[in-house]
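The block underneath contains the structure these notes are about, expressed in structure tokens.
For this view, one protein chain was removed and the others were kept in their places.
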Amino acid sequence: MEDIQHQQMGYDRAATMFAPDGHILQVEYAEKTARLGSSSLGIVYNKGVLVVADRRHRDELVIDESANKINEIDEHLLAVSSGITSDARVLIERARVSAQNHRISYDSAPSTESIVREVADVKQQFTQYGGARPFGVAMMFAGMNGRPDLYTTDIMGNYLKFHANAIGENDEKIKEMLRSKYKKDLDRAGAIKLAMTIFKEILKDKFDVKRFDVAVVEEGKIKRLAAKDLEKN
Amino acid sequence: MEDIQHQQMGYDRAATMFAPDGHILQVEYAEKTARLGSSSLGIVYNKGVLVVADRRHRDELVIDESANKINEIDEHLLAVSSGITSDARVLIERARVSAQNHRISYDSAPSTESIVREVADVKQQFTQYGGARPFGVAMMFAGMNGRPDLYTTDIMGNYLKFHANAIGENDEKIKEMLRSKYKKDLDRAGAIKLAMTIFKEILKDKFDVKRFDVAVVEEGKIKRLAAKDLEKN
Amino acid sequence: MEDIQHQQMGYDRAATMFAPDGHILQVEYAEKTARLGSSSLGIVYNKGVLVVADRRHRDELVIDESANKINEIDEHLLAVSSGITSDARVLIERARVSAQNHRISYDSAPSTESIVREVADVKQQFTQYGGARPFGVAMMFAGMNGRPDLYTTDIMGNYLKFHANAIGENDEKIKEMLRSKYKKDLDRAGAIKLAMTIFKEILKDKFDVKRFDVAVVEEGKIKRLAAKDLEKN
Amino acid sequence: MEDIQHQQMGYDRAATMFAPDGHILQVEYAEKTARLGSSSLGIVYNKGVLVVADRRHRDELVIDESANKINEIDEHLLAVSSGITSDARVLIERARVSAQNHRISYDSAPSTESIVREVADVKQQFTQYGGARPFGVAMMFAGMNGRPDLYTTDIMGNYLKFHANAIGENDEKIKEMLRSKYKKDLDRAGAIKLAMTIFKEILKDKFDVKRFDVAVVEEGKIKRLAAKDLEKN
Amino acid sequence: MEDIQHQQMGYDRAATMFAPDGHILQVEYAEKTARLGSSSLGIVYNKGVLVVADRRHRDELVIDESANKINEIDEHLLAVSSGITSDARVLIERARVSAQNHRISYDSAPSTESIVREVADVKQQFTQYGGARPFGVAMMFAGMNGRPDLYTTDIMGNYLKFHANAIGENDEKIKEMLRSKYKKDLDRAGAIKLAMTIFKEILKDKFDVKRFDVAVVEEGKIKRLAAKDLEKN
Amino acid sequence: MEDIQHQQMGYDRAATMFAPDGHILQVEYAEKTARLGSSSLGIVYNKGVLVVADRRHRDELVIDESANKINEIDEHLLAVSSGITSDARVLIERARVSAQNHRISYDSAPSTESIVREVADVKQQFTQYGGARPFGVAMMFAGMNGRPDLYTTDIMGNYLKFHANAIGENDEKIKEMLRSKYKKDLDRAGAIKLAMTIFKEILKDKFDVKRFDVAVVEEGKIKRLAAKDLEKN
Partner (left out) sequence: MEDIQHQQMGYDRAATMFAPDGHILQVEYAEKTARLGSSSLGIVYNKGVLVVADRRHRDELVIDESANKINEIDEHLLAVSSGITSDARVLIERARVSAQNHRISYDSAPSTESIVREVADVKQQFTQYGGARPFGVAMMFAGMNGRPDLYTTDIMGNYLKFHANAIGENDEKIKEMLRSKYKKDLDRAGAIKLAMTIFKEILKDKFDVKRFDVAVVEEGKIKRLAAKDLEKN
């Protein structure tokens, strides 16, 4: 009811406008866009981070590698997204350039957080300045600078570091399951098993290990896993 | 019903606005523009890529070469489009300049994907920043850097690599037929036969090999095919 | 009916907005402006191009040479327009400067198409960027670089090369007659005869050879023709 | 009826918007402003150009020379205007600077048309770009480069060269009378007589030679005429 | 009635919009602002110009010199205004800087008209370009370059030279009285007497010589007059 | 009634718009903001200027010096404000920088009026140009360049010099009392006594000398007074 009133009053027409209750409705709509995307799940385990991204329906005309949802930012740092893919690409490209600049300037790998913060700052600006829409994409970053790190950024440009987290479709359900089942002393096999258990429960009949793009960051390197790597767990 | 409400509320007036359900309606309208254009179809086969573009009704006052729908970006890279032709021309011109710059800087052919990504990035920007409308055009790129590649970009600036794909009028029907009939081990003759079979079914009485602009990219070169090349298959 | 709905919804207020059916209504309105202008007709014949522009009602207070509708861009290249004359003048002036720059830089005549493309690109920009209206003018270019060429550009910035074409009032009727009567092996006299035949049928009682500004491009030069040159055909 | 609909739909709020019938209503409204101004009339005769500007009601508090409607651009070139006087002043000042620049650069008098075109180009821009209103002024230029020339520019930035013409209040009536009475072999006395005849018919009881600011351009020089010069004709 | 319609249609929301009858309503509203200000009256006499400005109600908390309505632009040039005082101050400051620049560049006093034209040009711009409102102020300038001059500028940026004139409250009434009583051969005493006669008739019971700020420009210098100088006349 | 009509018509939405009666409603609304602030009172006396600023309700959690309403611009120049405190801070900071620049450039104290004019000019600009709101603050400046001076600026950017004046809540009542009780030959004790008398009458039961921030400018220096300095008067 109140939502409809706020819509009729036009509080939801620009990211630069607060509604009377203090909400920024354009940002909330963009969050719905992010939730229209397929799910991704990240889990930190003892020696690394696991990221599992659901490609949902697979179009057999599309070449697999091209639709892969796991994007390399740097050799120790990857990102997955949910929402508008082209918006994500712009942010990922920016992150890559930033990582390369860091390597050129300091001859070392950039910290995961510094890259995440830069992406989050760009997102924040697009919710505050007029003349453009917010980036319609939630993002999850997995990186390793000594220890494994998992970050998530929302539309508003907030970011937090997680033991485990999910973005996209059913994110709340997946997070609920992570909260009840995640344990800090998991190894890689345990993390994969947990991810598969969750997706089986979410996807039910539609579960199929071939739906997923999967990678781990271990020993400071990204390693992509194949369907068979999931099945043997 | 909901669409009409969203129109009355004005969520569809700018590409910089999300509707309450997370959609960007101006982009969806521009996609309709792209679908108003005539069909083009691309097929990757063992040694190259085939592109067949339907010119639809031919105006006998127009000089054929001028209405040719197959645009050369570089000697190994072509593009076809569906939607607003002048919008496509601007993007194709930009792709050409980018390809030339690559050749001047690196003395080698640019990768198909790098050119596609640049065009897609421009498209994305026009869906995010105000003060201009999105480019009303879907595009298909066929190129060859060692192996044959077929890419498609949509209004939003997304792009994917395909085994075979279609843009423009009836794109969904053509894609459905490609999904059921496309095989990865096709040769050029097989690809042409598949394309003709599909267009015969789509166009029925109106089918005529003279309707089509056709080219293949093989051995890193674009070769334009004539009507007789289609008939003999 | 749908048009009125689209007007009431305001989809027709800016060239930067797509209507729900994918149309850009401001551009369609500007096309009406172009059709409010008087007719011009172009015909390519064996050794050149003929352009006949109807001045419609002649104001005896106006000095003829000042109202002449045939504009020289370069010695081998002319343009006629239909719609807002001052808009056309701006584009013609730009074309002239571009032609001069080409001569200075390369010491040769610019190709007709390069000049046409530049004008068309400007037109396209004014349909995509906000803060200005589209150019309300259709244009026809006749030029000769070795062979005679006839181009037409519309509001949207599309251009094509024609054997024969018309712009302005009654353009569709004239084109229909050209389609049925045009032959590729015409000579100059035949082209003039065809043009006069068509205008007689269009203008009926109002036909008068003095209504027309006429020129041919032959041997790489523009030659203006007088009323008597038309009559003797 | 249609006008009122177009007003209610808001097509008449910006010069950058076409109405559905292709008209630019803000420009048409500005033309009304131009017609609210008092009349001016120009006549080319065998050795020069005559310009007669009606000052309409004369405020005895105003010093005559200050309200004089005939503005010198250069020694061989004058302008009168109808509509918003301050808008005209801006354009006249620009014309003067342009004329001076020409003299400095080329050490010769600028052609009348080059000055007219520059003013017309400025007017055109203010009908195409947003963020400003069109210049609300019609202008008439009389100049002499070898031969006498009379030009008129409208709101839209169109200009034409005339044997004789009028701007401002009753412009259509005056032009009708010019069409029926103007002859090309007039001398100065004949031109003055024709002008007075026309104004007598237009102004009837209100006719008074003291209402007019009058000048001729002859032998490349502006000469202002006094009331007595009119009466003796 | 028509006014109300134009208001409801929104033609009066921006100085950059013409109403259907050719009027610019924002400018007309600003003229009302100018008429809300207190009256000033100027009279040219044989050896100078007299300016009398009514301060209307005097606040005894205000220090007189600070509320003085007569502003010196240069030693030979003063200005009074009616409307928004801070708008006037900005224009007066600009006029002062311009006068100083002239003295620095040419080592002579600037002409009254050149200063008036500069102020008027600024006013005109603020009625043509969007993003700002017109200056809400009418101004009267009295100066002396050899002979005494009196100018008035309106909101629109028009200016004229006067024998005598008034701005602000009751300007039309005062001008009517000036028209019937002003004579060109006045001396200073006669001018003061005329001014006092007029204000007595306008102000009736409220007339008091202490209400007025008064100055003359004579022999190229501004001289401020005191109440007693008015009484002795 | 008329106000409500003007609100419904939208004349009060921008400081760049005149209402049909010539008022600028956004400025009038901002004046209400200024009147929502607590009162300040200034009195010029024989050897200086007294400023008394009411802090109204005192929050015991706030550190007094931080809420002090008397701001030093330069050692001889202070300002108090009423309205939006952060708006005032921006203007005061600007005044301070300007005063410092003057000292650096000329090695002397800036005149009070030059600083006041600069602040007033900034205020004026924010009522004329779009894209920002007016400064919501009235300000009072007390300074001494040889003689003591008291200035007040309003929202519109007007400023005047006063014998005594008030801004903020109850400003009209305080000014009325100043008009009836202020005498020009006051000494400091007399000025303080007058201020206290007025505030006692305004605040009645709520009067308490601890409510006030008080300072004088004497001998070219600001001296802050404590509550006990007020009581002994």
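In this document, chain identifiers A, B, C, D, E and F correspond to the written order of the chains, with residue numbering beginning at 1 in each.
What we mean here is this: contacts are C-beta pairs under 8 Å (C-beta built on N, C-alpha and C of every residue); 3 or more make two chains touch, one makes a residue touch a chain.
All figures in this text were calculated on a predicted structure; none of them were measured in a lab.
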item: Among A:Asn46, A:Gln100, A:Gln128 or A:Thr197, residue touching the chain not depicted; value: A:Gln128
item: Residue in contact with the excluded chain [from F:Ala19, F:Leu41, F:Ile84 or F:Val119]; value: F:Ile84
item: Interface with the undisplayed chain - residues on subunit F; value: 3, 7-8, 10, 12-14, 25-26, 29-36, 59-63, 65-67, 84-87, 89-90, 93, 126, 130-136
item: Residues in subunit A touching the chain absent from view; value: 9-11, 15-24, 117, 120-121, 123-124, 127-131, 156-165, 175, 178-179, 182
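Here is the rule we go by: only the chains that are shown with their structure count from here on.
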item: Minimum number of chain-to-chain touching steps separating subunit A from subunit E; value: 4
item: Interface residue identity across copies subunit B, subunit C - same or different by half; value: different
item: Gap in Å, rounded to a whole number, between the CA centres of subunit F and subunit A; value: 54
item: Multi-partner residues of subunit C (each touching 2 or more other chains); value: 10, 130-131
item: Category of the chain touch graph - line, ring, star, complete, other; value: line
item: Touching pairs - complete list by chain label; value: A-B, B-C, C-D, D-E, E-F
